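Complex shown without one protein chain; remaining protein chains in place.
Right, chain A next:
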């Protein structure tokens, strides 16, 4: 095989992958990782015959769709964090859809009042604590207590999960209280803020810290053995606590989706949305990803049930989203990630 043949072969391999236009199809732009959504999409294709083309993007989803403009093939935009969904709406990249199925299945607090976006699953911002630590309940406010000095692990303050939590804190307690809290949190850090949520469990096992903040579903993923035998060990070192605000409930965030403004296959996009909140798909969300279902009829996974009852904080997610910029600036102001 000479160089010319390699290049011709390459060209065929690269350009033959262009999706064809034909039978029922739809194009999904997602920031949710392929490993998470593929089982759901496969089930959708199996039940409807509609093929789903996907592109997994991370932070540039809005920019990509915006630059494609009215020629964009995007039908459905799927992402995590209510703030990201609000951004998509504000950038004019979405269109409202109305569907009785969606409206009757998803609680009003978990969808856009105008029908621009719909939540598909929920996760709680939880606390992992060392197995033998003498704590069974905790508030977010408690985390800044000096008694945890040098004992706390958390990922970067600028990560959307933490920014949303800080934004929720601002919504509950005001900006000044949030700054004091964040400063206290910073002083309690056992290591630099960074890494991922699972690192919190690993670092607790490694004796670096005693407790940390991380999302709820990771515990399910680790405990179930889906992450491999090593992570099962990490999860054994921790216990899972659903913290609350002093005068409220647990901070949750969502994953959700919106129909793209110029969606060429709008019908199919709505059909996929409806499928994703169906009992069948919600069961996959709950049992494969250990998230909380938005469909009240779907049960949580047994592993997630063990966390105890989830009492969702009443502050609206749109309000939380509005405080994000402030929250992110606070992170820089107190030098949380430095």
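The rule is simple: a contact is a pair of C-beta atoms (placed from the backbone, for glycine too) under 8 Å apart; a residue touches a chain by one contact, two chains touch by 3 or more; residues count from 1.
The working rule: contacts and distances are computed from a predicted model.
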"Hydrogenase", "siroheme decarboxylase", "Iron ABC transporter permease" or "Aspartate carbamoyltransferase" - which is the UniProt name of the missing chain: "Iron ABC transporter permease"
Which residue of A:103, A:247, A:316 or A:338 touches the chain not shown here: A:338
Residue touching the undisplayed chain, where the options are A:118, A:169 or A:234: A:234
Where the unshown chain meets chain A, residue by residue: 6-7, 9-11, 13-15, 17-19, 27, 33-36, 53-60, 63-64, 66-73, 87, 156, 158-160, 163, 191-198, 202-203, 205-208, 218, 221, 227-231, 233-234, 324-325, 328-329, 332-333, 335, 337-338
